[in-house]
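One chain of protein is taken out of this complex; the other chains stay put.
Order as written gives the chain letters A and B; numbering starts at 1 within each chain.
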Amino acid sequence: MSILHTVNKSPFEKNSLESCLRYAKNGSAVLLIEDGIYAALAGTTFENTVATAMSELDFYCLAPDMKARGFSSSSMIDGIKLVDYAGFVDLTVEYEKVQAWL
Amino acid sequence: MKIKKCLYVNRRAPYGTSYALEAIDMVLIGSVFDQDISLLFIDDGLFQLKKGQDTADVEIKNHSPAYRAFEMYDVEKIYVSKEAMAARGLKRADLLVDVEQLSDNRIKELMDEHDVIFSF
Partner (left out) sequence: MKFVIQVNEGPYQHQTADSAYQFTRAALARGHEVLRVFFYHDGVNNGTRLTSPPQDDRDIVGRWSALAAEHGLDLVICVAAAYRRGILDESEMKRLGKDAHNLAPGFRISGLGQLIEGVVLADRLVVFGD
């Protein structure tokens, strides 16, 4: 039963992403929303952490939250997929449960 | 009513926020619904289980005795992260209830085995 993990905190402020990655099993997915989107940016001190995790987990980022904060797909780590709210809904259907790392 | 395997994930320290208190309420009510309940304490949630909490001087209700009452509600599966314990310098003797210590790798499976995850 694979899990969609949501992370809504900036990795610069809270350990939500770190905890999420510690407990996310191979084949599950991480969706970055709200301030969590800063983890999707290329060129940060967390890029390596995320890029490494991407070998085992699918990464998604909520486009409206990224756009609101002044970033676009061109700022993102390669391989992270952008979704809108409809895409967010589809991910919660595709994965069997949702764990929010608040 | 259908029985689901419910995992309550506690990640926050007590008193700084009310999440710990509300998680207790929810566990007790969940037990009335005859759901299959497990509790998991990771990150700062472990501090909820610290022995010797005394809230007299902060005038907030000490909710820690509730953890010892869980057994009466047939809530007996209480898991903690071994790594999170070590990271916080906590030992089993520091905790006010009997817990099962699991490795973080085992916890990945535990989350997987449940139907629903409630996060606090």
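Going forward, a contact is a pair of C-beta atoms (placed from the backbone, for glycine too) under 8 Å apart; a residue touches a chain by one contact, two chains touch by 3 or more.
All values reported here derive from a predicted model rather than from experimental measurement.
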Contacts of the unshown chain among the visible ones are A, B
Checked against the full complex, the residue among B:19, B:47 or B:70 that touches the missing chain is B:19
Write the list of chain B residues that the hidden chain touches.
1-2, 4, 6, 18-19, 22, 25-26, 29-30, 32-33, 35, 116-119
The missing chain sits against chain A at residues 8, 33-35, 64-65, 84-86, 88-90, 92-93, 97-98, 100, 102
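Following the convention adopted for this analysis, only the chains that are shown with their structure count from here on.
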Report, in whole Å, the distance between the mean C-alpha point of chain A and the mean C-alpha point of chain B.
26
Please name which positions on chain A make contact with chain B in the complex.
1-3, 15, 19, 22-25, 97-102
Write out the stretch or stretches of chain B touching chain A in their complex.
9, 11, 42-43, 104, 107-109, 111-117, 119
